[in-house]
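Here the complex is missing one protein chain, while the rest keep their positions.
We just call them A and B in the order they show up, numbering each chain from 1.
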Amino acid sequence: MTIQVIVRRLLFLITVVWSASTITFFIPRISAKNPVRERFAALSRSGGFAPADMEKIIAAYNTKFGLDKPVLEQYVDYIASIARFDLGVSFNLYPKTVIELITESLPWTFTLLLVTTILSFILGNLLGAVAAWPRAPQWLRAIATPFILLQGVPPAIMAILLLFFIAFRLKLAPLGSAYSTGVIPDWSSPAFIWDVVHHQLLPALALLLGSIGGWVLSMRGMGITIQGEDYVNFAEHKGLSGPVIFKDYYLRNALLPQVTGLALALGTVVTNGVIIENIFGLPGLGRVLGAAIGSNDFLVIYGVVLFITIAVATLMVFVEFLYPLLDPRVRNE
Amino acid sequence: MTPVLEIKNLQVTYYTDAGRARALDGVSLSLLPGEKLGLVGESGSGKSTMALAMMRMIKPPGRIEGGSVIVDGTDLTQLTDEQMLKARLSKIAYIPQGAMNSLNPVLRIGAQMTDAIRAHDPKASKAQVEERCLASLESVDLKRDVFKMYAHELSGGMKQRVCIAIGILLQPKVIIADEPTSALDVVTQRQVMETIDRVQKQIGAAVILIGHDMGLMAQFVDKVAVMYTGRIMELSTVREMFTDPKHPYAQALIKSLPNLENKGVFQGIPGLAPALLRLPGGCSFHPRCIQVMDHCKTQRPRDSTLAGGRTVECHLYSEKA
Partner (left out) sequence: MTTTTLDRTAFLQPSPMTLMGRYLRRNKSLAVGLLILLLLVLFTANGLATVDAENAYPLSVKTKQVPSVEFPLGTDYYGRDLYVAMVVGLWQTALIGVLAGALGTLVGVVLGFISAYFGGWLDAVIKGICQILTPIPAFLIQVIIAGSLDKRDVTIYTMAFVVVLLAWMGPTLVIRSQVLTMKERQFVAVAKLSGMGDLGIIFREIFPNLLPFIAAAFVGQVFFAVFQSFYLAVLGLGPLREPLLGNTIWNANGASAFFNNWWWWPMAPAFALVLILGSLALINMGMDEIANPRIRRTE
């Protein structure tokens, strides 16, 4: 890969980040809703504020957050602050900054999504590849079928089904939250770590079962195409054994488009993660977002969305940088 | 000399939803070491099925129904699957249309040669294996650098040479080359054919060359077999085939070739090759034959051996015989 390609990709990344920032800036302003006023209106509905003082307070806060400046100036300030990784402060958990909220919750989300996505990608692709491989034993090929049928069920629904059957009925797993109530987090204690893992099992299973079918299905389709390729045929003519053909000629080639598919699926991965965290009440970016939606904490909503968008776009470009390592054909383009 | 390849009454059937299709209907032939046979015919005549059947690579819904393929004294149809894996490439090798897509795009050429040797000789040392690969590459006029290259870095002619180099890695007794020159330009075609010619002489292998370019074939093979609807209609030396074809179908094929005398007058064979599912009774060629007789429509002709060992499957000659 040449410097030119790298530069082009990075410029693309910057364009994406800039577009996402612009969208998150302008959409809320089109609706002409003042976040400060919304927040206080919500507070006053729950009682506690005298309406007389409210306008003054709102005006003061508007100045504080720069909401009284012309829109264009706000926009420039906004883009500048993003470039400084400054996403503002939370109304709800003032004076916590959005960045602080993100750094606190990110490890949870990252770990859960990384583990489940990698597992799902590996298992799904293996199952799909085997399902399309005519020489695999029938029972092995049949394993793929239930996963293909599950492919239409999103992880959020899977989560509710699992909660009902495994946690509620069979009592094999907790009904939610990050660790047992009353336990004091202590990352040096194995008992605590096990407790956390125990609480993560069901969410992880929901994410896994809800996403694996997609890989099985696309890999099966890819596998059928690759099998018809001349080089697989010639490999058989060479007298290579089944496992060698499967691994070096069939799987390696069928996986290439799947890697691109992984990059494209990252948006869906985080979307599912956000929902799952909210259903299970796990600490994480998704839960921060869900709570912010519930309490009209706008800067947190925009900040988290922007952060996730940037993260996904960056990971996507990163996967594209990895791709040439797998496919020699694009290496010297 | 004893023949190195003997095919006896080879039969292949494809079982489809629409019925049984006899893709090979009792094919017999034999080749001496070093002999070169050209296999010609229209598409669907059974040329490629023949190659697949010899390699025992017919896949469902197709099946080898009977007959034998004896290479160097071993009947391939009697081997276990395991033994057949070993026989491929070492006894009988297949060279595909390499210019297209026959090389794995993500493996280096060297890896695709090494794995072939390893499959047959797992104990060979790394240096030995590499030396054999490089020697093979050199014998097809490729540089040693090709060993470290990928398929997309090679031209069509070079890819075809790599396929030949792989085919001769284990010095097989029989080489089947399936249209090795299609999709190549005319100059490269010639070079590739010369390469095949040279390496087969070096290792003394018998060659079956499959193709429909009779002109190119005439320059390289010793014998020509004309196939039609899964049967060999005529098998003669290349000189006899081009100067005095016996079977009406062979005559029509030769006549359809452009040459200096009938320049510009293109003569095809009237009618279409019949679908294998609905073969006409009697001789399968009779609906298109200009010398058709009454009993051609009901009785299938037998092989008649004419002077010089050429065989023809036609009633015109069975009466004389």
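In the analysis below, a contact is a pair of C-beta atoms (placed from the backbone, for glycine too) under 8 Å apart; a residue touches a chain by one contact, two chains touch by 3 or more.
Worth saying up front: this structure is predicted, and the values here are computed from it rather than measured.
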Shown chains touched by the chain that is not drawn here: A
From A:Val153, A:Val244 or A:Val259, residue that would touch the chain that is not displayed: A:Val153
Absent-chain contact - pick from A:Gly221, A:Pro257 or A:Pro324: A:Gly221
Candidate in contact with the missing chain, chosen from A:Leu127, A:Leu240 or A:Leu289: A:Leu289
Chain A, residues in touch with the chain not shown (by the definition above): 12, 15-16, 19-20, 23-24, 27-28, 30-31, 33, 131-132, 134, 148-149, 151-154, 156-157, 160-161, 163-164, 167-168, 175-176, 217, 220-221, 224-225, 228, 264, 266-268, 270-271, 274-275, 278-279, 289-290, 293-294, 298, 301-302, 305, 308-309, 312-313, 316-317
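Basically, only the chains that are shown with their structure count from here on.
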Centre-of-Cα separation between chain B and chain A, whole angstrom: 55
Partner chain A, residues of chain B touching it in the complex: 55, 57, 59, 85-90, 93-94, 96-97, 100-107, 111, 115-116, 119-120, 150, 152, 163, 166
For the chain A and chain B complex, residues of the former touching the latter: 134, 229-231, 233-241, 244, 248-249, 252-253, 256, 326-329
